[in-house]
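A protein chain is absent from this complex, but the other protein chains hold their places.
Chain IDs A, B and C follow the sequence of writing; residue 1 opens each chain.
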Amino acid sequence: MIIVLKPHTSEENISRVENQIKKKGLDTHIVRGTEMTIIGCIGDTTLIDPRLFEVDSCVDKVMHVQEPYKLANRAFHPEDSVIDVSGVKIGGGHMGLIAGPCSVETFDQVLSIAKDAKASGANLLRGGAFKPRTSPYSFQGLGLKGLEILCAVKEEVGLPIVTELMSTEYLDIFNEKVDLIQIGARNMQNFDLLKQLGQVERPILLKRGLNATYEEWVMSAEYIMASGNENVILCERGIRTFETFTRNTLDLQSIPVLRKKTHLPVVIDPSHAGGKWWLVEPMAKAAVAAGADGLMIEVHNDPENALCDGAQSLKPAKYDNLLKQVKQIAQVVGKVIS
Amino acid sequence: MIIVLKPHTSEENISRVENQIKKKGLDTHIVRGTEMTIIGCIGDTTLIDPRLFEVDSCVDKVMHVQEPYKLANRAFHPEDSVIDVSGVKIGGGHMGLIAGPCSVETFDQVLSIAKDAKASGANLLRGGAFKPRTSPYSFQGLGLKGLEILCAVKEEVGLPIVTELMSTEYLDIFNEKVDLIQIGARNMQNFDLLKQLGQVERPILLKRGLNATYEEWVMSAEYIMASGNENVILCERGIRTFETFTRNTLDLQSIPVLRKKTHLPVVIDPSHAGGKWWLVEPMAKAAVAAGADGLMIEVHNDPENALCDGAQSLKPAKYDNLLKQVKQIAQVVGKVIS
Amino acid sequence: MIIVLKPHTSEENISRVENQIKKKGLDTHIVRGTEMTIIGCIGDTTLIDPRLFEVDSCVDKVMHVQEPYKLANRAFHPEDSVIDVSGVKIGGGHMGLIAGPCSVETFDQVLSIAKDAKASGANLLRGGAFKPRTSPYSFQGLGLKGLEILCAVKEEVGLPIVTELMSTEYLDIFNEKVDLIQIGARNMQNFDLLKQLGQVERPILLKRGLNATYEEWVMSAEYIMASGNENVILCERGIRTFETFTRNTLDLQSIPVLRKKTHLPVVIDPSHAGGKWWLVEPMAKAAVAAGADGLMIEVHNDPENALCDGAQSLKPAKYDNLLKQVKQIAQVVGKVIS
Partner (left out) sequence: MIIVLKPHTSEENISRVENQIKKKGLDTHIVRGTEMTIIGCIGDTTLIDPRLFEVDSCVDKVMHVQEPYKLANRAFHPEDSVIDVSGVKIGGGHMGLIAGPCSVETFDQVLSIAKDAKASGANLLRGGAFKPRTSPYSFQGLGLKGLEILCAVKEEVGLPIVTELMSTEYLDIFNEKVDLIQIGARNMQNFDLLKQLGQVERPILLKRGLNATYEEWVMSAEYIMASGNENVILCERGIRTFETFTRNTLDLQSIPVLRKKTHLPVVIDPSHAGGKWWLVEPMAKAAVAAGADGLMIEVHNDPENALCDGAQSLKPAKYDNLLKQVKQIAQVVGKVIS
């Protein structure tokens, strides 16, 4: 941490600020420039809130040098984390191919989609049971009944399941039944929920908030990890920008950035990002080319009658065709699809 | 709702889409243009998800004409809502002046600030007991002990209290003790929490999410209202933009927009928006000039040693000075400060 | 400037980087921390591009401490600049009240609006002769004929004129005839044009680009100033954000920020920001309350038949009413309207 003092700060005040820093357990080193003085803070600053110093009337600004996260930081854990989702590996060259309908509607619907997706190469089944909807008047998902359907299909088809948890109320049942627990973009900073996920044994798929910086996103992973659950997969699903033709802007630079800064796997959801089915195919291929550790794609056998987000779902035949190209690109960039 | 069909859609397909619309209980009206055909949907479209139609292969786009909210809509409730917070009125010309520390630290601290703020003209006391923090390693608030301190100060000073609820776990105790329950920006789309607020008798202060559009924000108010609690106050606290010198960009256009679209009061929080104490004073005055129904301002007797966000807190003397000018501006624009 | 080295950089490489810095005429000061080493650069870094060092394989990041502008910097020019626009002062407590139609249409139109605006208290007349339009098929302004109309009205009514320059081709004629030369948002980083403005004797009204940070905006002013023309007024007209209900988001925090960082006057244009006439009145009052040095407002006698941007224009009677309140608020915050 570097503290920049205002021009013409007196020696007395420099000493005062220095003492405040030392009280936090840090060492200091003073650099006197021609126009300003800066204080370098030496020691572990991860746990110190820089805003504590900003308020001082002699301080101009405080600049963070170290990343504020530890457990998720590649600097302290140089090798890729490989997350095991009930036998399916994600990370370290292994790709997670998650497919399924936006919302669980009926057993037959999910079964049909799951069989097709598995035949195409998907290794995880997704489906929304509890749905976060902007409007209180929209379909909110089948809830626990939807979860039961997913479990029944898993029994029959053999794909581990991924579904979104919206409330701590269902924590135990998700821990028991769901192979990979998804936390949605709107709950990425629901800190109470994040803390509780530390108690869970299942791995977590943490979606990026619509306006979350990389650092904030990793800090939310750090919340889960610091609470006791280190099995976190990051999932980019588009950020909000000024462009409104697409629902969100898919930020594929997140892949190399997060793979450099953290050791956690990065999965891309091209369906939610664009909001249009014809964007899914090119963006899925791009994600793999950029080094993604997995893809989360909405597949629906009858998108025109889907209860939710049909517009962004691929039909099984299109998904099958996509995975053929995905596998070729994965090979070019050195990924394994098992 | 207007459905724009793709060029050269056949008569057969036009009929097919028409029938789908009618199945939802709407009437249709077809407009055949030179280059495209559109279908006007007549009836109450508030409860219909436009994305259901977007997926049809003959549909080019779906445009919403009606606002998707009812209870919060000024069109159906032309008069300003006046919310009564334990005797303090907000809305309809009455201003809520909320002041207090970012975090509750000690009884003496809160008592001292509350007395000063009340003497300056504040009519509500704020203070954070549960704090949403980006880092798991930052001070998370005193929790229930902080709430007790607020209640004790309320007892002594006589100002109703405002504090943030982060989890449904404390719903009952907040309903019992807190005069105005704040929902923070990061929980604006925690839909599970919003639904539970319908069960609460206390009014709700709903902060705008950092990336929430006006419509999404009002839809979150609609969630609370549709669940049974119509006493909602909206609070703008800055949105996230590309500008990073200020913590957030304070969007004061939200005041006239929301006052036109809804009947709910709009309160401005200039402390969190800018993140710097010297921005609070000009922005507070601007908010009142633009017609805000209230101000939420951080006041701290010793900001340099505050446990949180001291950098954006005013000292009591500055707050006192600010309120003098605020009152004069309020008079110019026809507001009552009681 | 502070250069943060990567962890475990060898002493040899530290010396190498140090030498590169010294070659630029700066002194260095090394701070060795537990996890990283930083080099403080001492001397005038305004003229040095920090990206030159970022590329070094031992450098983790480069942080700028000093602002990269000099002539516009309040640190080197503590008093408010007062710009004289053909006798009308703007800055240092003096307010510029600029009013007029978006586009110049006819002599009678401009004359009528100018007379009304002057009677209400406006002290400068605006009107677009050359119009920047997103579409090549939209009305592009009357061009030189429009400028002649403005000059003829100025002759008759006595208000100095403000109009937009889009091309260096007309530099001489603008310098001769236009009292305050406006540079539009889309040309804020047309560096060729900015450099030429250094040759002009007239003051410049520099609008903020839709996505310009405060620093980039001030750097564009610095371009003009460094080229020889120090009479620059900054004009905020809204920035582009994710919110699309309003045309742009008016950033009133720009007023206190720029007044702290620079000595240049700051004028607010609430008409373009919101794009709706009913937003102009509250935002104009807010701007004055926040300390703006002026207002630029579109006034049209017949907005429903305006050739451009009628939707955001006030009728003269509304403008008159607005200025009455503006004057009262100006008095509260200590501004002079002459």
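A few remarks follow.
Here is the rule we use: a contact is a pair of C-beta atoms (placed from the backbone, for glycine too) under 8 Å apart; a residue touches a chain by one contact, two chains touch by 3 or more.
Note that this is a predicted model, so its numbers are computed, not measured.
When you scan B:Ile38, B:Cys58 or B:Ile337 for touch with the missing chain, the hit is B:Ile38. Although one chain is hidden here, its contacts on subunit C can still be listed: residues 46-47, 49, 51-52, 54-57, 68-69, 132-139, 166-169, 186-187, 189-192, 195, 209-211, 216, 219, 222-223, 226-227, 240, 277, 303-304, 306, 308-311, 313.
Contact residues of subunit B toward the unshown chain are 2, 4, 7, 29, 31-36, 38, 40-44, 61, 63, 65-66, 75, 240-242, 244. Touching residues on subunit A toward the chain that is not drawn are 211, 213-215, 239, 241-246, 249-253, 255-257, 260, 273-274, 278-279, 282-283, 285-291, 325, 328-329, 332-333.
In this section, only the chains that are shown with their structure count from here on.
One copy, subunit B, sits rotated relative to the other, subunit C; on C-alpha atoms the angle is 180 degrees to the nearest 5.
Averaged C-alpha coordinates put the centre of subunit A at 39 Å from the centre of subunit C.
Residues of subunit B found to touch two or more other chains are 211.
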